[in-house]
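Entry: chain A
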Amino acid sequence: MTEGKTILTVDDSGSLRQMVTFVLKDAGYDVVEAVDGQDGLEKAKTRHIDLVLTDQNMPGMDGLGLIRALRTMKKYQSVPILMLTTETGDDIKAQGRAAGATGWIVKPFDPARLTEVVRKLIG
Partner candidate 1 sequence: MTIDMSQFYQVFFDEADELLAEMEKLLLNIDLAAPDDEDLNAIFRAAHSIKGGAATFGFTDITEVTHVLESLLDRIRKHEMTLTAEHVDAFLSSKDVLDMLMSGHRHGSAVDEAAVQTLRARLHELSEGKAAPTPAAAAPAAPAPVAGTPPAADAAGNFHLRIELPDVSAKDADALAGELGLMGTLTRDVLPDGRAVFTLVTTETADTIVAICAFVLDPDALRITDACAAAPAAAAAAPAADFGLYDTAAPAAASAPQTPAATPAAQAVAVPAAPAAQPAAETKNFGRRATDKEAGESSSIRVSVEKVDQLINLVGELVITQAMIDQRIAALDPIHHERLLNSANQLSRNTRDLQEAVMSIRMMPMDYVFSRFPRMVRDLAGKLGKKVEFVTKGAATELDKGLIERIVDPLTHLVRNSVDHGVEMPEKRRAAGKNEAGKLTLSAAHQGGNIVIEVSDDGGGLNRERILDKAKQNGLPVSDTMPDSEVWQLIFAPGFSTAEVVTDVSGRGVGMDVVKRNIAAMGGVVDIRSVPGSGTTISISLPLTLAILDGMLIKVGDEIYILPLGYVIESLQPAPVDVKEIAGQGKVVKVREEYLPLIPLYQIFAIEPKSEEPSEGILVILESEGKKAALLVDGLVGQQQVVVKNLESNFRKVAGISGATILGDGGVSLILDVAALLRSSRQLNADSLCF
Partner candidate 2 sequence: MLTLTDKSRSNDMLDAEEGTEYLAFTLGREEYGIDILRVQEIRGYEPVTRIANAPAFIKGVVNLRGTIVPVVDMRIKLSLGEATYDQFTVVIILNIAGRIVGMVVDSVSDVTTLKPHQLRPAPEVGSAFDNEYLIGLGDLGNRMLILVDIDKLMSSADMGLVEKLAA
């Protein structure tokens, strides 16, 4: 089911990125890492991505910026994009929705939960 599914994880924090990568690889996904919005966008352009998992607060292009940019691209119009955020307020959720995110996950998160959500979205 998860064969060949690739997830792009975007986070400026190396430790969190590594952890997310580890968890997702463990669940059988291929993972591409990016260190910020710009890097994420570059990587999204050049390869096939089945799901994007992006941190919100990053230097340069932030998560919302990345989501907006991706949604303007034809190949990312219907790819699920999840936003990782430490903020639980409705504000950020509304912004995420407006930018075109598919959903959000609050940090810190339980690794099992991350897999669960991802599975729901792309199997």
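Quick note on the criterion: contacts are C-beta pairs under 8 Å (C-beta built on N, C-alpha and C of every residue); 3 or more make two chains touch, one makes a residue touch a chain; residues count from 1.
Regarding selection, all candidates are chains of the complex that A comes from, given by their letters.
Please read all numbers here as calculations on a predicted model, not as lab measurements.
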item: Single touching candidate for chain A, where 1 or 2 all sit in one complex; value: 1
item: Residues on chain A engaged by candidate 1 in the complex (per definition of touch); value: 1, 12-16, 18-19, 21-23, 25-27, 31-33, 35, 55, 57-59, 71, 77-82, 86-90, 93, 96-113, 115-117, 119-123
